[in-house]
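Missing here is one protein chain; the remaining ones are kept as they sit in the complex.
After this line comes chain A, so read on.
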Amino acid sequence: MNEQYNGSELVVKALKDLDVQFIFGYPGGSVLDLYDALFEQTDIEHVLVRHEQAATHMADGYSRATGKTGVVLATSGPGATNCITGIATAYMDSIPMVVLSGQVPSNLIGDDAFQETDIVGCSRPIVKHSFNCRNAEDIPSILSKAFYLASSGRPGPVVVELPKDVLNPQIKFKYNMPAELEMRTYNPNTKGHGKQIKKAVEAILSAKKLVIYSGGGIILSNTSDKLTELVEKLNAPITNTLMGLGGISGSHPNFIGMLGMHGSLEANKAMANADVILALGARFDDRVTNNVSKFCPNAKIVHVDVDPTSISKTIQAHIPVVGCLDTVIEQILEGVSQSNVSIDRSAQEAWWNEITGWRAKNCLSYDTEKDKLKPQTVIEKLYEITNGNAYVTSDVGQHQMFAAQYYPFKKPRQWINSGGLGTMGFGLPAAMGVKVAFPSDDVVCVTGDGSIQMNIQELSTCLQYGLNVKVVSLNNRSLGMVRQWQDMLYGGRHSSSYMESLPDFVALAESYGHVGIRVDHPDELDDAMQKAFSITDRLVFLDIRVDESEHVYPMQIKHGAIDEMWLKKGVKA
């Protein structure tokens, strides 16, 4: 019991006790002692990235796929500031992450020392919380708090700053991991208020046109099964946000597609015409609502969220319920069973008939051409070849929307994308993080020629650690989503949205030691995909030349109501 540890060893021991298996990071001056302590052990594997931003996205992807807290280690100054985009990405999507950042020695803080940045200050608006560690003895308790905060309530990133002197290998301390955490200022709500639950249940049961609208909260709280049970019990139509896809199986008969800017017509129509909306772990983001002043005028809104600030932030909730989805859905299920209000089944049938009418418009149909490969076709082929079972990460842009629309996800945590911040460069490192967790599963990064170049250096990390993901790049020689907006809203003036000097991606992949396959013609797609997925011991980069003029449809009309949409070029719903 009297064993003594230096600061760096305290960090490593605490991380082990907190069940950390992987750290994603990059060494540098202020954290060399910590890297030395990592070298001495084998319980925690460190994955060396090529840029710290990628470390944060890897930790993020790892976390989204497993539900565990992702851990990042970076040095002070530029190492820490390179993490900012990844921290903000995790913050916007509520992903549990702990970022350990080096810092210059305590006595130099504030002197503009070499590689000094106030990373706690820089990251303050984009973290759930942060800690300056000033005494090595506090390391175990600070880390246990950091992990608890990151993963409980509404999860999010936590930054821990470790000055070099705190990690000093020469000074030793006792290891004191607190058995119980005491935080008088932090009590994440767990149970929904009884009265509110009662009101919610009454509203749900007496609805004639109910829609369940669920978001990323369902994924984060692992409540997909309970959600499905609720949907089936009520026979309600359900729509998912971009972050909530997989919360219910994409092929479930009650699933009416994603809603919002590029959502399905039936989902947005159902929302617009609903009399009761049950929002579960979603936050009425502007990419869902479109014009808030025209948002679902006839709907009574029941909003369940673990974070009270999400409720009535953009859209006023009529029945707010604060609580963990896990408990609240159970409370609602119980309330539904015990209530003497019964669902008006004939109204429900009429409601489903209305929805079937919107579904019949088949809003995801698209025109194919003999010689031009459509990006939608690529995603459909990807679904077919992977039997819908792959983990799919994406970057940001048209390809992201095509993946969300044309790959119906079967289960939660299968679809991994930067929904809130919209971070280009997220997809590849996120896929790598997933592959670290699930080495024998198919992990696909759907990307584009713009996004992939924002973290392409990680192809090198993939080789070092044998992270054999599939990169499916929908190459349209332009920044497709920017170009689409320029086509639709800027009179076709393509200001800086084209890529004039793209690399030869096949040769590039090969130079990093991987397999590159190029697809130019629709006829080549099937063979190329078959080949790519038959190779399991190498990373395969598919450079797929798609029709550059293709737009993502449906698309909400700017400033309109949620269901005012373009269905095709020049065709309104």
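Note that in this section contacts are C-beta pairs under 8 Å (C-beta built on N, C-alpha and C of every residue); 3 or more make two chains touch, one makes a residue touch a chain; residues count from 1.
Please note the rule applied: contacts and distances are computed from a predicted model.
Chemist: Unshown chain, UniProt name, "Acetolactate synthase small subunit", "Branched-chain amino acid ABC transporter permease", "Gluconate 2-dehydrogenase cytochrome c subunit" or "Thioesterase"?
Modeler: Going by its UniProt entry, the chain not pictured is "Acetolactate synthase small subunit".
Chemist: Out of A:128, A:199, A:435 or A:545, which touches the unshown chain?
Modeler: Counting the whole complex, the residue in contact with the absent chain is A:128.
Chemist: Any idea which of A:21, A:81, A:312 or A:339 touches the chain not displayed?
Modeler: Considering all chains, including the one not shown, the answer is A:312.
Chemist: Hey, which of A:42, A:185, A:387 or A:440 is the one touching the hidden chain?
Modeler: Only one of A:42, A:185, A:387 or A:440 touches the chain omitted from view, namely A:185.
Chemist: Given the full complex, what residues of chain A touch the hidden partner chain?
Modeler: Counting over the whole complex, chain A touches the hidden chain at residues 120-121, 124-125, 128-130, 132, 149, 183-186, 307-309, 312-313, 316.
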